[in-house]
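Sharing a structure below in structure tokens format, with a few things to ask.
What you see is the complex with one protein chain gone and the rest in place.
Naming follows writing order (A and B), and every chain is counted from residue 1.
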Amino acid sequence: MSIQDPSSPTTWRRFRDSYFLYRLQRDRRAQICMTLFVAMMASLLLTPWLAPSNPYDLAQISLLDSELPPLWIAGSDPAHLLGTDAQGRDLLSTMLYGARVSIAIGFGAVLVQSLLGTALGLLAGYRGGVIDTLLMRMADIQLSFSTLMMAIVIGAVVKAAFGGAFYGDYGVAILILIIGLSEWPQYARTVRASVLAEKQKEYVDAARVLGFSNYRIMWRHILPNALAPIFVLSTVQIANAIMAEAALSFLGLGMPETEPSLGSLIKSGFDYLQSGSWWITLLPGLLLVALVLVINLLGDWLRDTLNPRLHRARHEDSR
Amino acid sequence: MIMFLIRRLCQALAVMFVISVIGFAIQGGLGDPVQQMLGPTASEAESTTLRHSLGLDQPLWAQYLHFAGNAVRLNFGNSYFFHEPALSVIARYLPATLELVAASALLTLVLSVPIGVFCAIRPRSWPSKALMGLSVLGISVPVFLSAMVLIQLFSIGVQVTLFPADTQWGNWLNQLLSIEGGMPAYGRGNPVHVWGVWYTNFASLQGLVYLLLPALSLAFVMLPLFVRLIHAEMLDVLESDYVKYAKARGLRPSRIYFLHALKNTLLPVVTLGGVQIGTLVAYTLLTETVFQWPGAGLMFLDAIERADMPLIVAYLMVIGLMFVVTNTLVDLVYRLLNPRVILTRSVA
């Protein structure tokens, strides 16, 4: 047993006293979103144990079972709660595994874009001058083309250059890179704006007077102040990345059907929509929407919570 | 104003230069046109001759100049698949895409302004709460999914068998909740020729019916974004001094909301709208795929499948030009709407 110094708060205590937790305790909708999000993440982590079958294991799949409807529709098989897809894979298992792929790509892409965008944004904001102009003009152009268009163009070029088989082998990595490369301007802009605001402040002058290196000032002094907006942006961007991945997969520029993400599941099911097997495409679609919606709602709430400055300003304005 | 135009034009040219470099890099760096044109059985001598005649043995900058020169003369080479100039292929497919974009932009505008304004004026009423909730849901639904739901509901139809069919009320409820479907959800139908040159869906009822579901699904992309933006901006504007002052002058609420407040709200909306036109074009790729709408997006995806490089490059250049033109126009409209001249605004 170690004795804690009562004057220095522990991480746990700081968390317990934080404004974040205070707001969470007062907001019913945020609690529901948080719970749903945690439940979703947990079930995706535990998928190998939760899923009724393994859709990647060909031995468990029988083509005879293809296009079985969900349990509540006549002609269903109790072994398959949500029915099966056109290849006889259990839909619930396929969806869970697919959502894992989607989430992995979402997080990976956000990691890439946040690292790239933060580094470039810091550089642009702190250095200014030609580097700033050049980088920001690039970001402007990319944003004006819409990030989805950018991702599709990069994806198209990769596919045209290397052929479809290439996707089968490196799908996840390629998609992470494509989405990461096409969305970095969002981060660069946000970070640059915070850097420009922080740079004016006296503590940066003080750090400079003390003789700290530019590198240290950027990473240790300015960046921590830009973390809140980066965090808020990241939640929205994860949702965006998941959507972008789904769009790319739907266009055939994403995950192959052998290792499907939610997007490619929707795509493969689309062909069977006309034959009445709506569940193959609409149920994965529903899961995708639920996932994105929960993340978006959390993002909305985080933005309001972590940005009390914005709120206070509003209230003061309205006498 | 003239200085602004000149500066804006220079910016647009610079952006086009960057796009052309990218186009050139794609064309030159990926795939071997010589092999594409001659097939794998060609001899070394044949390919060297062709390489020379195509100018592929020249230094890169000379090749770029050649490419740019051709691009300025609107020559992107022949499509490998169609065996005709890439640009004329695009010219054939683009109008269908533009009609789709125009129809959905119109739908977005017509729906988002009243909804956004209503939700801002009556923030506590239940319809506006429901609409704002729907808009959060809306931004979380991918366009191809909303397209499929539309197809399922209005084209394929839904047969509800939830209630016992042998009782009268069950039968009645089943029929009430079932949707007949039957809306066309595949292709363009038979567009009508207007004035001999314009081949359009807008001129006939049947054409409009074919256009409805694709345009609606595309509009669902932008609609929630615009509703949220208009709502947020309008709430801010309604708190402003000039709106309070307008109330204090005893003006009619309709005039306050739809002239005083809305005109100020529209400034950021126009800016977002311009930027989002790019996104809208990107989403046509998805909508056209779902509805097999024979537009430039579908053509582009086919071109990728066939590695038809000239067509891919030409499409990118045309779309790039479209973005640059719309962005420039948006900036102009912004200045016309906003009497306060803002000198330093940097958008590509």
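In this text, contacts are C-beta pairs under 8 Å (C-beta built on N, C-alpha and C of every residue); 3 or more make two chains touch, one makes a residue touch a chain.
Quick note on the criterion: contacts and distances are computed from a predicted model.
Of the candidates "ABC-type dipeptide transporter", "2-oxoglutarate ferredoxin oxidoreductase subunit alpha", "Carbon starvation protein" or "Aspartyl/glutamyl-tRNA(Asn/Gln) amidotransferase subunit C", the chain left out of this view carries the UniProt protein name "ABC-type dipeptide transporter". Checked against the hidden chain, the listed residues B:Leu74, B:Leu251, B:Val270 or B:Leu332 yield one contact partner: B:Leu251.
Checked against the full complex, the candidates B:Ser20, B:Asn201 or B:Asn264 give a single residue touching the omitted chain, namely B:Asn264. Residue positions on subunit B in contact with the hidden chain: 239-242, 244-253, 255, 259-260, 263-264, 267, 337-340, in rising order.
The rule is simple: only the chains that are shown with their structure count from here on.
Between the Cα centres of subunit A and subunit B there is a gap of 24 Å.
By the touch criterion given at the top, residues 15, 18, 26, 30-31, 136-137, 139-145, 148-149, 151-152, 156, 239, 275-276, 278-279, 281-283, 285-286, 289-290, 300-301, 304-305, 307, 309, 312, 316, 319-320, 323, 327, 346-348 of subunit B touch subunit A in their complex.
By the touch rule above, subunit A contacts subunit B in their complex via residues 136-137, 140-141, 143-146, 148-149, 152-153, 156-157, 159-161, 239, 243, 246-247, 250-253, 263, 266, 270, 273-274, 276, 278, 281-282, 285, 288-289, 292-293, 296-297, 300, 317-318.
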